[in-house]
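Removed from the display is one protein chain of the complex; every other protein chain stays in position.
Take a look at chain A:
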Amino acid sequence: MFSNRTFNIVVPLISVVLGLLAGALIMLAFGYNPVAGYAAMWNGAFGDAYFLGETVRQVTPYVLSGLAVAFAMRAGLLNIGVEGQVIVGWLAAVWVGTAFGMPPVVHVIVALLAAAVAGSLWGFVPGLLKAKLGVHEVIVTIMMNYIALYLSNSIIRSLMTDGSDRTDNVAETASLAAPWLREITFFSRIHYGFVVALLMAFTMWFVLNKTTRGFELRAVGSNPFASEYSGMKVGRNIIIAMVISGGFAGLAGAMEGLGTFQYASVSSGFTNIGFDGIAVALLGANTAIGVVLAAILFGTLKIGALNMPTEAGVPTELVDIVIALIILFVASGYIIRWAFLKFSKEGK
């Protein structure tokens, strides 16, 4: 029988392979050449330094939004509000980046902190409501997403600009831009954000697995009754989990605001970074390392897909189908395990 850990590695791997295979079948069915399709995807993600740079750029916010979802999940909370926390983080980072003058390094750190704080605040509200009133976090976080989106639009239009659709670029001192990296990647939009993302992945691993607080968070996620029995403050841990989760999400927004785009703009819809984070966390089995690997896969698929229409004539929508199939197989993988455990127990 598989151990839990093996299972967490084997299931996503098999699911990825199955998802890619199913994608190949669909390409075949619609008269495309799957080999050419996947070759185009590979080239589009890793073909030359430019594509590699773009892939890294795409992976960066996925790591952070994936960590945000995963962290909350480990404490037993389903944070659907990562999307909204990304938006407020993005806005806060750009605000600090445009409205203040500060020395280099300090400015970017303050801007990142502002993003984290904004995201945390957006996570704090549903955390507080859950802890004190037992309101389900899913409902509140979904609503908070819309508040974030429209509030952000309104602030950009009426407070940060005079009715414009986008803010000024952030000051150079607040930018995450990495000129030398851009140069060696033929001017891709790669930026220093990936360092932040990897640092945060390490932070999550460390907090959850090594600290007393992380033990409490995981305990509350695993069994709130036993946690209460052993003297842990369940409500407080719920709030802390949501705050930290929101902080990761806010940083994901900062990656876009201070790195990729350098500005914030009015948007008619969600960024989807937060929603994709749910899939990343699921595929990464809610562990830090898993999230990093899953984010790399997602980023690769997304960027590689852009090359599929030009090089192989395969529509990009197909990649969304492949991603959806991978998620489906991961999810059913957990169903298979559940069924497996259930029947092996009954057989005794």
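The rule we apply is simple: a contact is a pair of C-beta atoms (placed from the backbone, for glycine too) under 8 Å apart; a residue touches a chain by one contact, two chains touch by 3 or more; residues count from 1.
Here is the rule we go by: contacts and distances are computed from a predicted model.
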Matching the hidden chain's UniProt record against "Nucleoside ABC transporter ATP-binding protein", "Twin-arginine translocation pathway signal", "Acyl-CoA dehydrogenase" or "Ribose transport system permease protein" returns "Nucleoside ABC transporter ATP-binding protein"
Which listed residue, A:158, A:211, A:272 or A:310, touches the chain dropped from view? A:211
Residues of chain A in contact with the chain that isn't shown? 4, 210-213, 215, 218-219, 222-223, 225-233, 347-348
